[in-house]
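Omission of a single protein chain aside, the complex is shown with its protein chains in their original locations.
Per-chain numbering from 1; labels A and B assigned in written order.
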Amino acid sequence: MARYILTRLLSLLISLTVASAVIFALIEIIPGDPAAFMLGINAQDDTIAALRAELGLDTSPLERYFGWVSGMVTGDFGTSYTYRTPISEMIAERLWISLPLALIALALSTLIAFPVGILAASKRGSLTDTIVMGFTQLGVAIPNFWFAMLMVLVFAINLRWFSAGGFPGWDEGLFTGLKALTLPAISLALPQASILARVMRSALVDTLDEDFMRTARAKGLNRRQAIQRHALRNAMIPVLTIIGLQFSFLLAGAIIIENVFFLPGLGRLVFQAISQRDLIVVESVVMLLVFAVIVVNFAVDIAYVLVDPRLRRQG
Amino acid sequence: MKTNRNLVVGAALTGFFTIAALISFLWVPYDIEALNIADRMKTPSFSHLLGTDHFGRDILSMVMIGARTSIAVALVAVGIGMGLGVPLGLAAAARKGSLLDELIGRGNDLVFAFPSLLIAILITATFGPSALNAIIAIGIFNVPVFARLTRGSALSIWKRDFILAARVSGKNSAQISVEHILPNLSSLLIVQGTIQFSLAILAEAALSYVGLGAQPPTPSWGRMLADSQTMISLAPHLALAPGLAIVFTVLGLNLLGDGFRDVFDPRLRRGRT
Partner (left out) sequence: MTLLEIEGLSLSINGSPILKDISLSLKQGRILGVIGESGSGKSMTAFAIMQLLPSGSKATGHLRVLGFDMLAASEDDLCKMRGNDVSIVFQEPATALNPLKTIGDQVAEAILIHEPSTTRAGAQVRAQTTLERCELPAEQFPLTLYPHELSGGQRQRVVIALAIALRPKLLIADEPTTALDVTTQAEVLQLLKRLVTEDQMGLMLVSHDLAVVAGMADDIVIMKNGEIVESGVATAVFQQLRHPYTRALYAASEHVPDRTPPRSTARLLSVTNLVRDYRLPRTALFAAPQYFRAVDHVSFDIFKGESLGLVGESGCGKSTLTRAILGLETVQGGEMYLDGMPIAGGRHVDRKIRRRMQAVFQDPYGSFNPRHRVDRLISEPFHLYEEPPSSDEKNEAVVGALRAVGLSPEDQFKYIHEFSGGQRQRIAIARALITQPELILLDEATSALDVSIRAQILDLLAELANSYGLTYLFISHDLSVVRAITDRVLVMRDGRIVEEGKTEQVFSAPQHPYTRSLIDASPVLPKNANH
């Protein structure tokens, strides 16, 4: 068990190192000098040089890479080229929108998908199964940003239940904040819930065919008891994998959904930074998101061990 | 064999949009580069079946050409994913536990840590937005999908006795991979290919919606939706046509994939005596 966690931890560190190197290298080969860009076309050469020194751009790439990484480890992401403010502050502010959004969406997606998937699997082949799976088929096909636009049209413009976009800030109270995140979270969650429900159903259907389910029935358990006590936990293994993957989809999806609802989250920050060539911001936000994905996958690996005793004794 | 409903509906939907895309090379109802401000924001009518946009361009013509963009980007991207992923997966399975296998596995993990959109953002930040960069971003993301699937399924085929028989016949692992493993993976790859194709269409739409995909004046479904967003209360029909086009294309591909799976499923097909 300890060995398993240790090897996973090691591979987490390796992934993080390689990912940071790749991100840094990509940003590094971008043509154009940020300092020159910031100062405009009329800038003097020596002013540019001074700014380059101030931004630390005159050192070697290797030095800058290690500076960047060691900074991030201590929570110092550097200074934005455009706004001249610490990036960690900018990110922290935005994270308070993007992270709750992704988490609410993940919770919503799981809460919808589990009962739906279990219902469809336990009534496999019935009319209920066909109808429910038909809806998930549709849910998988709908792009979340288009779904978001339709929701704005119906619930914000026509019914006026919610505002069409923007975020009042958490200072306005928890309820106001959550209300502003409701439509975005639903538009993010529904397509993902469709995928998860389909996975849940097929994992459960596969488990229902296993020999040990027959053993459980032979003991005298009825169908419902057999599913609850023996099938669900076995079906969780593939479902966990998908939940792990979904987190990264939700983070990425959040970037797009923030655009639909004009939410000042990490997504908007990235797009602004790209258009202003504020590369150090792009670099840091992307690294942060990759970090989140890698950590979640690590958590999923640990969850496997908790579910499956067969993994506890080996590597 | 009983006709499979998924397969028929899926093929019909996919076929419909593919044909629309192909026709658009030869003919579209209106020239979409000619702006006609007088006819702007028209609701559907006989002269403009799906209405016109804020520049007076015919929506039907734009959706047809948009189909071309979507399908082309997705097709090339999935092609890249399969073309690189399948050989990598075969090689990893043939040399299970070797350094090569380990490297391919780690590489896959790394790419999976970047959602396709993040890859697109990085590439766009580096090289600027374009359809080509969208293809690369979606394609890169597809490589590990196919590599993992191929490796996993190939490993289970490697355990079968007919591989042992091939080795007794002196075949090396490359020959076995091509002659024995790949043909037995083909149905699985077709199923996964259609599913990845539909995901690629969704990804392309998302990228062009945020402006990281095909650039104007090339029409794309995602950007049509982005353009329609500010006018959604005035002209909801602008958002409907491209959105439904995406939904039906993706739905068609998914149904096609399900249909293929039903038809190929060895549990249904293998006649055990």
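Definition applied: contacts are C-beta pairs under 8 Å (C-beta built on N, C-alpha and C of every residue); 3 or more make two chains touch, one makes a residue touch a chain.
Predicted, not measured: the structure shown is a model, and the values here were computed from it.
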Interface partners of the hidden chain - shown chains only, full complex considered: A, B
Among B:5, B:96 or B:167, the residue in touch with the chain that has been omitted: B:167
In chain B, positions touching the absent partner: 160-162, 164-172, 175, 179-180, 183-184, 270-273
Chain A, residues in touch with the chain not shown (by the definition above): 3, 6-7, 125, 210-212, 214-222, 225, 229-230, 233-234, 307-310, 313-315
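FYI, only the chains that are shown with their structure count from here on.
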Length of the line joining the C-alpha centres of chain A and chain B, rounded to whole Å: 22
In the complex, chain B residues that touch chain A: 106, 109-110, 112-118, 121-126, 198, 202, 205-206, 209-211, 222, 225, 228-229, 232-233, 236, 239, 243, 246-248, 250-251, 254-255
Chain B-facing residues of chain A, complex: 11, 14-15, 18-19, 22-23, 26-27, 29-30, 137-138, 140-146, 149-150, 152-153, 157, 245, 248-249, 251-253, 255-256, 259-260, 270-271, 274, 279, 282, 286, 289-290, 293-294, 297
